[in-house]
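Complex shown without one protein chain; remaining protein chains in place.
Letters A, B and C name the chains as they come in the text, with residue numbers starting at 1 for each one.
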Amino acid sequence: MDYNSIFEEIKREINLDVKHGKVADYIPELAHVDPNKFGISLKCMDGQSFSMGDADEKFSAQSITKVFSLALAMNHFGQKVWSRMDVEPSGTSFNSLVLLEYEQGIPRNPFINSGALVIADMLVEKLEDPKGEFLEFVRNMTGSRDIDYNYKVANSERDHGFRNRAMANMLKSFGNIKGDVEDVLDFYFHQCSIEMSCKQLADAFMVFSNKGSMLGTKEKIITKQQSQRINALMLTCGFYDEAGEFAFRVGLPGKSGVGGGIAAVYPSEYSVAVWSPRLNKLGNSVLGMKTLELLTTKTGMGIF
Amino acid sequence: MDYNSIFEEIKREINLDVKHGKVADYIPELAHVDPNKFGISLKCMDGQSFSMGDADEKFSAQSITKVFSLALAMNHFGQKVWSRMDVEPSGTSFNSLVLLEYEQGIPRNPFINSGALVIADMLVEKLEDPKGEFLEFVRNMTGSRDIDYNYKVANSERDHGFRNRAMANMLKSFGNIKGDVEDVLDFYFHQCSIEMSCKQLADAFMVFSNKGSMLGTKEKIITKQQSQRINALMLTCGFYDEAGEFAFRVGLPGKSGVGGGIAAVYPSEYSVAVWSPRLNKLGNSVLGMKTLELLTTKTGMGIF
Amino acid sequence: MDYNSIFEEIKREINLDVKHGKVADYIPELAHVDPNKFGISLKCMDGQSFSMGDADEKFSAQSITKVFSLALAMNHFGQKVWSRMDVEPSGTSFNSLVLLEYEQGIPRNPFINSGALVIADMLVEKLEDPKGEFLEFVRNMTGSRDIDYNYKVANSERDHGFRNRAMANMLKSFGNIKGDVEDVLDFYFHQCSIEMSCKQLADAFMVFSNKGSMLGTKEKIITKQQSQRINALMLTCGFYDEAGEFAFRVGLPGKSGVGGGIAAVYPSEYSVAVWSPRLNKLGNSVLGMKTLELLTTKTGMGIF
Partner (left out) sequence: MDYNSIFEEIKREINLDVKHGKVADYIPELAHVDPNKFGISLKCMDGQSFSMGDADEKFSAQSITKVFSLALAMNHFGQKVWSRMDVEPSGTSFNSLVLLEYEQGIPRNPFINSGALVIADMLVEKLEDPKGEFLEFVRNMTGSRDIDYNYKVANSERDHGFRNRAMANMLKSFGNIKGDVEDVLDFYFHQCSIEMSCKQLADAFMVFSNKGSMLGTKEKIITKQQSQRINALMLTCGFYDEAGEFAFRVGLPGKSGVGGGIAAVYPSEYSVAVWSPRLNKLGNSVLGMKTLELLTTKTGMGIF
């Protein structure tokens, strides 16, 4: 398929001049990004890559990293992950404490903040050097050493992340965080601060398109079944309270972040990442969603 | 693929003697069913059918019919359907009034009862003979005249369906039911009472596997895009508060009913229906879910 | 105490020309009232009455009648009333279904609509001629035959009271309404439609100031303990989600209605009723609350 010309078509149609949405500003560090950035990168099973725009510029991956931490946790803990959280869509906004209280400290899924905090706790408990090993894991999946934490962003989250601190203490009160709350938050804030480009995200997400293994080296990162399950989770829970909308309009498993990125996969076909910092009210990239909707519509490809 | 021998394998593994779960008994008419019934039927894109057990015995389709009423409504109203309801998973049990109140009368999706009632209202308003035309629609999709309402079940729902009556009045109070509440409930209770066999359900659901068209006659029931969207909705919202679990374990779009049936589709590959009346606590067939999980695991086929 | 001059003072201070708030308009019949009506009537233990303004004009008592139906139910059922509802403030708006669902059909108290519907069910089940006997009960407490239902208002509620119908069906689904839902609603809508003047309300509420007995005839309507408990309930639950505000600012047990009336008691001292149809956002009379606040402030009397 000639993705380059499809990208050009999409670019014309989405009209980059229309400036709906708003850059995330709850952390000063995130608010500085140029709202007009736009990039897309798609990687096929045959190893070919297609990119457009700012596809090589790194941005804050934020919640997209929850897919990586889940993969690492499944790798280490297997099915045990699910004794501490569920796999159901949340039906309320991503940082809601309501459901958490109602369900006695069991997060609905690993992609809402409470679930990601429990995953963080598991990794902090298990790994000798949690931050170091997590970074290595992401670098390895991506096949690139040029990925790192943004310590300014992580520190900014530490100083202003009261809602996440509330959530972590709540989980602790229910016994679903075992370690020290501040240690878990420290890992989590660093995890979210990782910066990657569209190109790197597409490279890393190829693992979920390729049944759990690296495309080139064939290294098995997770099992085929784990990869399928992560895809199922991305489809049902990957977009906060807009997972249904994304499945409905785009029809691919994916995960968004408040940095404006979205990574998605078409299993056994391709992985794709798009970046545009302006977010809609539910925290997802306006143009990112539109771009991926056009991609699956124009190619006529999609899991449904 | 030799589905017959896969069915035999599954049958051995699920161990039909283990009797977990409980037949739905909130309507006396449903409680009379033999809990040991078990049937499965799968239809491939090439027209071949594979069946086992009680695949030709009709049972109460119940919520599975919500997929048919949605298809009929999309057919008549197109995108307008979505001005009166959302496409998001509900995150609470299927008959909850809480979310409905919180979201001011806008149902989360067309597969929870409140959403299905709004769909019913649309059809009652639009169609000259709602019950007659809906039955014709289902018969046509199935390619069989041998499908009918069970009036005893419908009347039983009418006399005991207080929760649905509460929901319908609530929707009316928010202005999201236009017609007479009792007329809408009458249609809805009849819709749910339709009886179909696994074989018939697999025939009917082939439309959603086949991009909206009948397999044999090529008659277009809904557009390709509508079919994809219904599949996306089934995946994210088809199993009450277990949609994530089903996506996670089975990985197919599907819809369950309290009669013990589940119909599912593997787009462009097959449609499948299974029936076992014992339900888990969340209202889904225990063996039905297990059977489909084994099916996708054994065949190695699934959308993720 | 010279209540006449206190009334005059209050009238000057509340400034009747300021027209905050809005007449209830969810029933056309209620929307027709002149918003500038204002009346107050206070009755002392020595039998003296003080009135001002439109104190003799009848208006729709609405939720104030919940105190009468509770008294009649306590009279007939004693402590058994509390096996079907609680005595706690609700913490959400008066017609919320959320709490009802969360608490499995047990209303928080008899003054929210769900609780009043259960009371209505008890009376409908127990009394031979529920509407007739209830009217007699109110007439007797008031010492006046000149009190009646407003059938137009009752019918208007029947035709538009979808939220109450939702609530009643919900209660029925939990088994906390025994009778026919429409019979219970018919009683409830008539109960709420009773029209009384401030003078009559003050007369009737004297029973709660006078430990359960009529002032003149000494007829015991309810026991002293029942009277005290009704007062406790009025204080904690009498003003929808503003019970705390009323206790805080006024400091008397009382009950408001969307017709703009408020009846209150100072135990062993006086009963008082005020009427001004403009309501605040929480459904309580703006000037009614202000008037009673000034009354207890100026007289220096209050239960706290």
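The rule is short, and it goes like this: a contact is a pair of C-beta atoms (placed from the backbone, for glycine too) under 8 Å apart; a residue touches a chain by one contact, two chains touch by 3 or more.
The structure presented is a predicted model; accordingly, all values stated were derived computationally and were not measured.
Considering the intact complex, the chain excluded from display touches A, C. Of the options A:Lys19, A:Lys80, A:Arg163 or A:Lys281, the residue whose C-beta touches the omitted chain is A:Arg163. Residue C:Gly251 is the one among C:Gly39, C:Gly251 or C:Gly283 that touches the chain missing from this view.
For the chain missing from the display, the contacting residue among A:Asn4, A:Ser173 or A:Ser268 is A:Ser173, taking the whole complex into account. Where chain A meets the chain that is not shown, the touching residues are 96-98, 101-102, 162-163, 165-170, 172-173, 181. Seen across the whole complex, the unshown chain contacts chain C at 86-92, 99, 108-109, 225, 227-229, 231-233, 235-237, 241-245, 247-248, 251, 253, 267, 297, 302-304.
Here, only the chains that are shown with their structure count from here on.
The set of chains touching chain B and also touching chain C is empty. Taking the mean of the C-alpha atoms as each chain's centre, chain B and chain C sit 47 Å apart. Centres computed as Cα averages put chain A at a distance of 55 Å from chain C.
Chain C has no residue in contact with two or more other chains.
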